[in-house]
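For this depiction, one protein chain was excluded, whereas all remaining protein chains were kept in their positions.
Right after this comes subunit A.
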Amino acid sequence: MTQYLVKEGVKNLIHPDEQLITTHCCYCGMQCGMHIRVHKKTGKVVGVEPRYDWPVTRGKMCPKGVTAYQTIEHKDRILRPLIKKNGKFVEASWEEALDLIEKNFKRIQAEYGKDALAVFGGVSMTNEKCYLVGKYARVALGTRFIDYNGRFCMSSAAGGFLKTLGIDRGSTLPWTELEHTDCFFMAGTNTAECHPTSIQWFWRAKDKGAKLIVADPRETPTARVADVHLDLKPGTDSALANGIMHLLIKEGYVDEEYVNERCNNYEELKAMVEKFTPEYTAKITGVAPEKIVKAAHIYGRSPRSVVMFARGAEQQSKGVDNVSLYTSMALLRGQIGKFASGVATFTGQGNGQGGREHGQKSDLLPGYRKITDPEAVKYISSIWGIKPEDMPGPGVSAYEMFDEIHKGTIRAMHVICSNPAVSAPNLEYIWEGLRKLDFLVVNDFFLSETAEFADVVLPATTWAEDEGTTTNLEGRVIRIRKVREPLGEAKPDWMILSKIAERMGKGKHFQYNSAREIFDELRLASKGGKADYYGITYERIDKEDGVFWPCPSEDHPGTPTMFKEKFGTPDGKANLAVVDWEPAGEEPTEEYPHYLTTGRVVFHYLSGNQTRRVDFLKEQCPVPYAEMHPELASQYRLSNGDLVKLTTKRSSMVLEVRLTKAIRKDTVFVPYHWGKELAVNQLTSACLDPVSRMPEFKVCAVKLEKVSAKEVKAQ
């Protein structure tokens, strides 16, 4: 089978001594199509070639995508297992490493019980791997403590969608339709920087006159091109959404027929938003009332609109409320389930969608089945070949696993495809937890900040050394191809997990020779669930440019548009959200008078463990900084390039000041991609959303002090 896929008439530059392999980017949820250039004779990766005919991204890539191939043969790759001896890592054989893991896992479980082991997964890897992580925790280790880094990323979107629509699929429509949309309402998303290749769709729509409304405390590159920029205070999204709905109702923009037929709670919602007049909303959000009115009119009158949001609205202790309310805005306008309209979240991680569907979450089994549902447990047990009574119960969320470590319940942890030592909030607590562990195993291909705490580091492969599938932010299942053989002794995560399973005496449940075999098992495991992959095959993905789930059988076309006839709730009706605004977990006080919010820059991905090692990206953005308005800065006599000490209730750090008027005067912004003393997550608040257990990365209260370089050195 050919590895280079391209439609007729599309030209690529192919050097005679090279071969192109068709795949997707390893980073964000856009999953941009690309070809990787491989030297035929040596099998080495030499570069990247645009994939012009991938329908979602059309050859376009952000700088991370362009340079992604450079991580594959990077000099920092871990090529052999590492074991910590006397505080230093030394190389070891796989046998030695596995022996040590077996010994410690068995000892700890014998002494403290099965649940003394925990698994911390991630979703920047294929569906096959994500699926296996869930099975590994429950079958191989038999622990109930499994959760994943999606809790720091998309879990509020999942919670909100589940509550309102009954099924959590990141986008209710395929994004190739976006160019026909008349209005985008975007909240808490800096998509121009975080999902850059999506911007082509918004521009294309704008070229035809579409309107863009952006709610963000900063005038980001996305907000800059907006028609209305709602510059709200951090943590006031629910007030803004209620305020817009107040106006939609008052001005008669509600699609009454749709709402009566397809939604619950309309009367209750009306009563709730009654008080959210533009003036009242303005008082809470800090946005001028005229702007709110303008936005509501534009949004209310546009025939086809899409409401979109991302981490800005989700990473709050009211994340689920925010998502439900924004989704309700789309419902009031009768938009969901129709052409070029609906609601969508910008999934952050490459496989943030697929990775959360198949059992990495503490309370879920493959196909979005609930672990508390005996029928689901029975079905999955039969696929996995275990007794239903051996299925562990639900565990706790990612951050709460660290509470369990501090309590002494969790004694050992296996971290796979994640770097909580950078990405979790309130980092000092996390670091202390990692130190407290009896035994820590980390799979990674670069020595991450988390891996530095480990007792054993296992060399995993990059995305390009294994095949599999991911599910992009539309819900389209796509194919990742193997570009080259694994470097050194690195192994794909599924192989590593299978080997440990064997050591734990569960080898017979993990007999896989290839990722494809795991995918076939996953298809079966998801069959009949909400996220049904049963009808999806590798061949269909190639032929059809990806397949949208749910796809219950091989002759089913897949589901690009969700909820055309009914919603995923038991009664088939959407539940409009009836929730009041409540203040964030931490609001500014006299001592900590300003807001601190965190986010990303275009040059780095998540905890930066990969992108901080790529020359171009490092040159463009080597260190974090504190972005603030000159008016705020002048109160502290700070000018561009000065050092400022940021202090929150948890910790403090020193950063360089970067002045711009493109931010609210009461808010300081710091990007989060760095570890150790450069990690802004030392300062962030661990106040969790009650439903999604998402920490509040986007809002906390901060104090500013000017410091000199001398003072910093003296410390």
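By our rule, a residue touches a chain if its C-beta (ideal position, glycine included) is under 8 Å from a C-beta of that chain, and two chains touch if they have at least 3 such contacts; residues count from 1.
Everything that follows uses one rule, which is that contacts and distances are computed from a predicted model.
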item	value
From "Leucine isoleucine valine transporter ATP-binding subunit", "Molybdopterin/thiamine biosynthesis adenylyltransferase", "Glycine betaine transport system permease protein OpuAB" or "Fe-S-cluster-containing dehydrogenase component", the hidden chain's UniProt protein name	"Fe-S-cluster-containing dehydrogenase component"
Selected residue (touches chain absent from view) among A:Q19, A:N104, A:T220 or A:N443	A:T220
Contact partner of the left-out chain, one of A:P63, A:P289, A:G528 or A:P593	A:P63
Which of A:A313, A:A626 or A:L659 contacts the chain that the document leaves out	A:L659
Residue, one of A:E128, A:D147 or A:D182, that touches the chain absent here	A:D182
Residue numbers in subunit A that touch the chain omitted from display	11-13, 15, 47-48, 50, 52, 59-63, 65-67, 182-183, 192-193, 196-200, 203-204, 207-209, 211, 219-222, 224-229, 291, 294-295, 297-298, 301-303, 602-603, 616-617, 620, 630, 658-662
